[in-house]
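The next block holds one structure in the form of structure tokens; read it before the comments.
Missing here is one protein chain; the remaining ones are kept as they sit in the complex.
For clarity, chains are labelled A and B in written order, and residue numbers in each chain start from 1.
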Amino acid sequence: MLVIEGSIPNEKINGEGYWSSFGNDEATGEPLTLNWWLDRLAPKAWGVVAVGTCATYGGIHAMAGNPTGCMGLADYLGWDFRSAGGLPIVNIPGCPVQPENFMETLTWLLYQAAGLAPTIPLDEALRPQWIFGKTVHEGCDRAGYYEQGDFAKDYNSPKCQVKIGCWGPVVNCNVPKRGWMAGIGGCPNVGGICIGCTMPGFPDKFMPFMDAPPGGGISSALTGMYGPMIRKLRGITNKTMNKETKWRHNRPQLTTGYKPRWGN
Amino acid sequence: MAVRERIKPEAGKLVDMAWDPITRIVGNLGIYTKIDFDNREVVSCKSTSSLFRGYSVFMKGKDPRDAHFITSRICGICGDNHAVCSCYAQQMAYGVKPPPLGEWIVNLGEAAEYIFDHIIFQDNLVFVDFCEQMVKETNPSLWSKAESTDAPHAEIHGYRTIGDIMRSYNPFTGETYKEALLMSRIGREMICLMEGRHVHPSTIYPGGVGTVATPTLLTDYLSRLLRCLDFIKKAVAMNDDVFDFFYEALPGYEEVGRRRILLGCWGAFNNPLYCNYKYTDMDNWGNEMFVTPGVVVDGELVTTNLVDINLGIRIMLGSSYYEDWVNEETFVPTDPLGNPVDKRHPWNQTTIPKPQKRELEGGNYSWVMSPRWYDKRTGDNLALDTGGGALARLWATALAGKVDTPFVKATGQSVLINLPKTPNTAEQTLEWRIPQWSNAIERDRARIYFVAYSAAMAMHFVDQAFNEIRAGRTKVFEDFDVPDEAIGCGFHEAVRGVLSHHLVIRDGKIANYHPYPPTPWNGSPTDSYGTPGPYEDAVMGQPIFEENDQDNFRGIDIMRAVRSFDPCLPCGVHMYLGKGKTLRQVHSPMFGEHG
Partner (left out) sequence: MPNINLGPQEVTPDMPAHTPGIQQGNAKGSYEKMQGHNPDGTSTSRRSTGVNPKAQEPIDPSMPNLSPG
């Protein structure tokens, strides 16, 4: 199993230099590039796993204006790459990767390698489907505010952050559901806008992170219309539900409707 | 290029020995040495980095408010330190001061980072070099002595002999090793509480935090902190016992990793009562930080003024793969106080990568540049190190004598750390005293003391944050607008030492951005003046205590020296390449690395 972390620089563009290396060529004494290692290790591995958004899709170091031409592993090896075990590259994106997502995926692969699990289900971006198959917003405990048209206007607010930079409604990730580690932390659920760090389009398509995302305006305007009414109606019901039933008292007579027998 | 000549004419057989990678964290730091086995001494050392990503290149033209999100990604261990430092720089540029509660939350997150990172590095990585398995292999006679030496602090940590302590540090099987893994995990949970995620925070913004501050948040943090404190009290005692044993059992061991006392600390934990992020007041609020900034040269505290510290920073080339920027644009000719800013200062640096072959002999050999600090008293460009972070922080703070809280007090010669009673251990007062040397053992010792320091400061921050919350002051973020033109600088301590971010905004976009984390300071190559970097000069000239012969040489003393700096060049493995080949019999001082 070959697990790669970090983006793959383009070593074709830098002449005799190198961007990233590990160990030396014994003959020349010059560094051996990451690409040299990949070319030799990837075809022999039973499974190839890219962990973190740099390794999966290029990530931060691959943003506009970068000098190293770096890319994700599938961009380097080819999206149709198949490992010695017959598997596509398995991508576990996230910047950084949510640690439990990583270990869980590796565990599936180890079960699969041992013949104890079927082929790991991957989506078209080669992500484990059960982890990335829904959006941040669908798992966010602040989404209730959205429904009620109640939005944060700056970062002081514990409400829905879609108007102050949160891309949760369109980003595939389970972090608000799972938390960051042992259920603690996360992103929009704890006050951190979703900047789309699991996505192939990260980071450029989400920048500047603290600006309102373009699509959010229309859908949040709609909930802004009916949201106040929902809040009002819920307010009435909430008031009722916050009252105890009337037969709980300490008067000398029982009013609970108690009957000793079935029937009258 | 002049390079300090360290090879003695009488030197015997020189052997090339290389460790590449040498770190146990990320695999791009290589150490290339020449060892004189006849005299058991390292005669030359080069520190190389084989990784370039280009943050200061690709950040140009971006929105300055993205800077902390981007720079957090510089490091997979201390990304939050970068995010925080970037926010400090941005806050200066935007002229915004976060509400006090926002500042306490950042301090709580950063205290947890120091606790987590120092523990995992010390007890799970550094101590592999001091554990039973390693010592048995490299110094068998030392091991038998360890087994028969009583541990002075046995009543605190419960291990009878030094050998018992070393056994508990055996990787994957030792009790302390396993407990430390758990503690570092708890530390990360504490970070996640305050900053949303570890290692790239989600809730840290310029202007404050998005963390929702409630009593629940602080209770969840405090309950974890108290569990860590039980461990920390034992760990300090165990560390002290092992390090004192090394000094005693191996006379001369203080020379391992020893270099001139040249320490830099850029200060940590801003005090919201004083810090307004204005450059013109920086001397004042810098001195109110809960870790005092300072430069210590030969044991003397040269300055605690962040303005002096800022203006003294010089980025040198000499052995690095970059074009010089002498003819490029000067972005900041003078600082907001009217002081001239040097062309070699990060505000005025233009990074132009120039990939090329590595030439260890007389050429360029690293992607790391050479940060130096200009000492205006002498005109020297000093290769400051950070002492792995903790040593410089404690040293500067102790000498300055400014920090005075119920839990931590600097005395002028020492730092007193009061740790409260916790579930399984009694109250404890620790005293870290300024050591005689800046060497491998003292860097390592300072690290565990700084864990105690951070935990004690965290107790203070919890109290302060609770005061705010219980008063109903829930505001954690302050709105701001981004100016078209502005400059900013942020000073902070990454776990392994000094961290600065320098920012220039033009047209509302980033025109220049240069982060300087600790490892470029510590791991820098030889500069254009011929001054070697700290790893290089700490290893050069150091004696070899390892009992193995040349064929079975592990280089343990060299590794202890380099690792004492907490190297973090972006390795998960501990790999040894090349058996070491005999160069030739040397009879001439001309041989070697000059060029």
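Simple rule for what comes next: contacts are C-beta pairs under 8 Å (C-beta built on N, C-alpha and C of every residue); 3 or more make two chains touch, one makes a residue touch a chain.
This is a predicted model, so every value here is computed, not measured.
Peer 1: Just one of A:17, A:72 or A:179 touches the chain that is missing; which is it?
Peer 2: From the options A:17, A:72 or A:179, the contact with the absent chain belongs to A:17.
Peer 1: Check the options B:160, B:377 or B:470 and report the residue that touches the missing chain.
Peer 2: With B:160, B:377 or B:470 as choices, the missing chain is touched by B:470.
Peer 1: Using the document's contact rule, name the residues of chain B that touch the chain not shown here.
Peer 2: 58, 60-63, 65-66, 99, 205-207, 212-217, 323, 352-356, 469-475, 477-482, 508-509
Peer 1: Need a quick check: the contact residues on chain A for the chain that isn't drawn.
Peer 2: Those residues of chain A that touch the unshown chain are 12-15, 17, 63-65, 67, 145, 148, 150, 152-159, 161, 163-165, 190-191, 193, 203-205, 207-208, 210-212, 214, 227-228, 231, 234-235, 238-239, 242.
We adopt the following convention: only the chains that are shown with their structure count from here on.
Peer 1: With chain centres taken as the means of their Cα atoms, state the distance from chain A to chain B in Å.
Peer 2: 31
Peer 1: Across the complex, what residues on chain A touch chain B?
Peer 2: So the residues of chain A in touch with chain B come to 6-7, 9, 14-24, 26, 29-31, 59-61, 63-68, 70, 95-96, 154-156, 158, 161, 179-182, 184-187, 190-193, 195, 197, 203, 207-211.
Peer 1: Applying the document's contact rule, which stretches of chain B touch chain A when the two form their complex?
Peer 2: Its residues touching chain A are 18, 20-21, 27-28, 50-54, 57-58, 60-63, 65-66, 69-70, 73, 76, 79, 185, 188-189, 192-193, 195-205, 207-212, 220, 321, 353-358, 360, 474-477, 479, 570, 575, 577-578.
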